[in-house]
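For this view, one protein chain was removed and the others were kept in their places.
Every chain is named by a letter (A, B and C) in the order it is written, and numbering of its residues begins at 1.
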Amino acid sequence: MVEVHLWSGLRSLTGGQQVVEVEAKTTGDLLRALVRAHPQLQGPIDAGVSIAIDGRVIATGLTEPIPKGSEVYLMQRLRGG
Amino acid sequence: MDYHSPASFAEASALAANATGITRFLAGGTDVLVQLRSELVTPDTLIDLKKIDGVSDINSNADGSWTLGVAATGAEMSEHAELGRDWPGVVEAMDLIGSTQVQGRATLTGNLCNGSPAADSVPAMVAAGVSVTVTGPEGDREVAVEDIPTGPGKTSLAKGELISAVHIPARGENGGDAYLRFIPRTEMDIAVVGVGVNLRLDGDTVTEARVSLGAVAPTVLLVEDCAKAIIGSTLDDAALDALAAAASAACNPIDDKRGTIAFRTEVAGVLAKRAAKIAYARAKGEQA
Amino acid sequence: MALDDRKSEFTFVGTRPNRPDGLDKVTGRAKFGADMSAPGMLHGAILRSPHAHARIVKIDTSKAEAHKEVKAVVTRADFADVPFKPGLEGEFWNVLENVMAGEKALYDGHAVAAVAATSALAARDALKLIEVEYEVLPHVTDVDKAMAPDAPVIREGAADYSVPEGMHPNVVRYHESGHGDVEAGFAEADLVIEDSFVTEATHQGYIEPHACLGMLGNDGKGELWCTTQGHWIAQKTCAALLGIETSQLRVTASEIGGGFGGKTTVFIEPVALALSRKANRPVKLVMTRSEVFRATGPTSSASMDIKIGMKKDGTISAAQGVFRLQGGAFPGAPGDMTAMCAFAPYNLTNVKQVGYDVMANRPKQAAYRAPGAPMGAFAVESVIDELCKKLGLDPVDVRLKNAAHEGTKASYGPRYERIGLVETLEAAKAHPHYSAPLKPGQGRGISCGFWFNHGGETSVSLALSEDGSAQLMVGTPDIGGSRASMALMAAEVLGIPYENIRVTIADTATLGYNDVSHGSRVTYASGLATIKAAKHAVEKLCERAAASWGIPTDAVKWENGCAVPSGPNAGDFDPRPLADITAHMGSTGGPISGHFEATPEGAGVSFGTHIVDAEVDPETGKTSITRYTVIQDAGKAIHPTYVEGQYQGGAAQGIGWALNEEYIYGEDGRLQNSIFLDYRIPVASDLPMIDTVIVEVPNPGHPFGVRGVGETGIVPPLAAIANAVSHAAGVRMRQLPMSPPRILAALKENG
Partner (left out) sequence: MSKFHVSTTVNGDTVEYLCDPRETLLDCLRDKLNLTGAKEGCGTGDCGACSVSVDGRLVCSCLMLGVEAEGKQIETVEGIADGDVLHPLQKKFIEHAALQCGICTPGILVAAKSLLEKNPNPTEEEARYWLAGNLCRCTGYDKIIRAVMETAEELREAS
């Protein structure tokens, strides 16, 4: 199981939970599992998210592996100039 | 747009008198081209004065006065050592306009006829008592610089009239002039406030003075109260404070993208003091 | 991705050779956006709305169409009926709506029609023949006013899931994040300061206006030449807006005359193609400077409330920020980025940040160097400075005490990997600038800044020639010398001289997809891709050597530009230089190339600390910057001179933003200063030399340790200068720009 930390603005979509546990081996798995657990998360995920794994920010990739025991944060999609 | 390059001012005047629609004269062109390019003003007739003989000359006259052609550029004025020694304020004011590149084209006459209340050279010319020759269908007339602008973008020149020469008076003894402007950057801006001061001393005492303000009213102002504040003084602190107060009192500015009413009013006084000190030092021969 | 054999000793990387495109750029030979022409070419011009907000009742183009020099006129109708993609959605729809107005003109300068004619003058003249009937609507340009209950609604239904109920429809995105309990944290503080800050919109101010040359035939095949930070995104967007297949449009990036984020999208390119399709001739479109200011993408303007609590020893016990960003008449203002970056430099137990994306009747904001971060840093670092002042603490010491480091839980969530903030602060403290005496009337300010950096989709191809030289094709336009850094990295891997590598910015038909040159990603991502592509070629070189020696490939390694046996057991063979192998490549298995296509995900965040001295004229409020030092973590500087250039450029743009640059709108909602005369970017005489210190704390996500350096440099200046000015003037400045009238007014108010 992976503990996914959400940003606090998402609590209204998860019944107040800011940490959601899902089964996922990759970043893509993780997003699909999040939506299965909390369908309302489809909105923010469609709007664009990045995923931080042990501090490394995965901007867009859905195939990045999630090592066991890693710290995972969902973030809003990063943009640059 | 029709383009003409006449060989004389009389011919230029006749062309303008007979033209229909909007007519513009091209001296340096740094304002006319900007307006043309941005489609603010697209003249129907453009009359280029630069083919007229002597139009770029800077001549010193026997009585110590100066006559400048209408196409003499800021760069040519700045390179003229004698003119700069006589009238450093006028030359510096012209030199403040735009970049090195703009200096290669811009002229006193163009700056004046553009009619901007913020034109840098105009307060300096007004303070210096500069006049111009206006050539028109009826012949030539002499007009003081302060009588040319009548409002933003407007001049007293009638249809068919154009400026054909600029006359700067003789400097005379114990005189000095200065021009200062405020801009937010160090270069390339339009004056938010401009102040020209021209004075003459007898010993340490100011005997004659002309003070002119730019960018604080619809036209450049010649402010008699400012002159009165320092005439008879040795430019002591009290006189300077009176000068600043008179300058601020004369302001009738607007709030716009370049500055506020409060700022312009306050800074007019600050610059009046600073410019007067420079002119005073110059009159005493203390600085070039 | 796995990062094997990380390098820390370098032969080429870290040197400062001349850039490969230098000669073209000093002789006038380099071709920028407006420098291209084509046989039969027409010139385009765009008619723009004079109103901030108006319903377009009717457009009559008949008189323009009847003009003999006019060959095509287009309006929104020429984009809407697209055969392939009838339902443009989301950001594509926003871009289309921005490129050519639909039912409403949403800001002063919004495009409503365009013409193509036989000359540029004829095209401009023809615009006057187009008659547009507008129904003028109420407008709003200020962010706080746009959120007020009575504000005109710019577009219903633009808000997404995130916006809490009860907000005005102009609020279209909401972000909230943080951790801990800020109220408890404020209760622990010895001093709490709560303050509000405002910044105006600024423009990237690249000197080259947008320009393009487009040709689109009735067969759906097109060519586009344009100045852009990303020609693949231009390809994708133009194809979508015109309803053609992406691959049928070949886009070539010109040399680019500055972008800074502002050339990451399209404005005129789809219009040129639409005109071309209608006229069946190539069409060139070049913006005027005024069009650039009115109708491309400036930054957001911002209104912000900050509350920070500090203990007497300088520990920040809690921090909270609300950031309201106005991003023009479309969703996209980076309120979320502002919020996430604002407190990122600090190790905070209790932090909460809220960001709003608000629409107003202004042009659609675009990225500008670390989009969203500078304004947040201005507000936060101003309050920290005020806390330091009131508690009598040294501002560098306080920042060091609270500085984030490896393992710190970031204000936006995760824990940091190896980062270099502490190193920049220590360098600041040790720098002679920080201890230099100040003259009367001068003040010194410091600020830290943070930016995420970005990886992005990247393709690179490297081909070796028989003579042993290499050609490298990258897809990220070279804005500031990146050809040089790419060649250095390739040279490092291949072991051949820098001069033997030719770097080309490939067009969209000759290389796989590349994300835009943004997010400080070029040296990081195209660099990583270059290294990988070069290694791919090296593998093949080793294979050829192994075959010629009759030993296994894994018994060969690459050293100093030669294949050599990997150890004494591999056999005794003379090293084979690269050129020796490539000379025979045709007959030993064919051409040797290397390539890389992936999305590198390890950009590595970046921090900087700036020190600035400012002098304020107390009688006029005029500020001059007397000394400036930039200290920033580059991870690894590939070409240090160009890294310095990025630092200096960011600082200079920050100085402009802090002191004089701003979008000024009139009561009528029209932009009042759309020329460089009145949009006052710094000129040469405004600035001092800008000192730089390159800190190198390697990024674990790049084989050479590179972190992006392009954007972070604009994050600290606004706050550092505001702090310096506030100390010099003796009054806290809360609004940017700190123009002389604002400073003088503050001085007067302060007595």
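Note that in this section a contact is a pair of C-beta atoms (placed from the backbone, for glycine too) under 8 Å apart; a residue touches a chain by one contact, two chains touch by 3 or more.
Computed from a predicted model, the values in this text were never measured in an experiment.
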Chains on display which the left-out chain touches in the complete complex: B, C
Among B:Met188, B:Leu213 or B:Ala229, residue touching the chain not depicted: B:Met188
Omitted-chain contact residue, chosen from C:Lys7, C:Arg250, C:Arg289 or C:Arg415: C:Arg289
Selected residue (touches chain absent from view) among B:Gly98, B:Pro149 or B:Gly176: B:Gly98
Residue in contact with the excluded chain [from C:Ile479, C:Val493 or C:Ala614]: C:Ile479
Touch criterion as defined above, residue of C:Thr349, C:Thr553, C:Thr588 or C:Thr641 at the omitted chain: C:Thr641
Touching the absent chain when the full complex is considered, from C:Ile193, C:Leu438, C:Ala555 or C:Leu677: C:Leu677
Touch list for chain C against the chain that is not drawn: 16, 18-19, 21-23, 25-32, 34-35, 37, 119-121, 204-209, 255-260, 286, 288-289, 479-481, 641-642, 644-645, 648-649, 651-653, 675-677, 681-685, 687, 689-690
Chain not shown, touching residues in chain B: 1-3, 5, 26, 29-30, 33-34, 36-38, 42, 46, 48, 50, 73, 75, 98-102, 104-105, 186-188
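Just so it is clear, only the chains that are shown with their structure count from here on.
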Chain-level touch network, classified as line, ring, star, complete or other: line
Mean-CA-position distance for chain C and chain A (Å): 26
Touching residues (chain side chain A, partner chain C) in the complex: 5, 7-9, 12-13, 40, 43-44, 47, 52, 54-61, 64, 71, 73, 75-76, 78-81
Of chain C, residues touching chain A in the complex: 160-162, 164, 174-179, 260-261, 264, 334, 336-337, 340, 352, 366-371, 410, 412-417, 452-457, 516, 518-521, 599, 601-603, 605, 700-701, 711
Residues on chain B engaged by chain C in the complex (per definition of touch): 38-39, 182, 184-190, 192, 256-260, 262-263, 266-267, 270
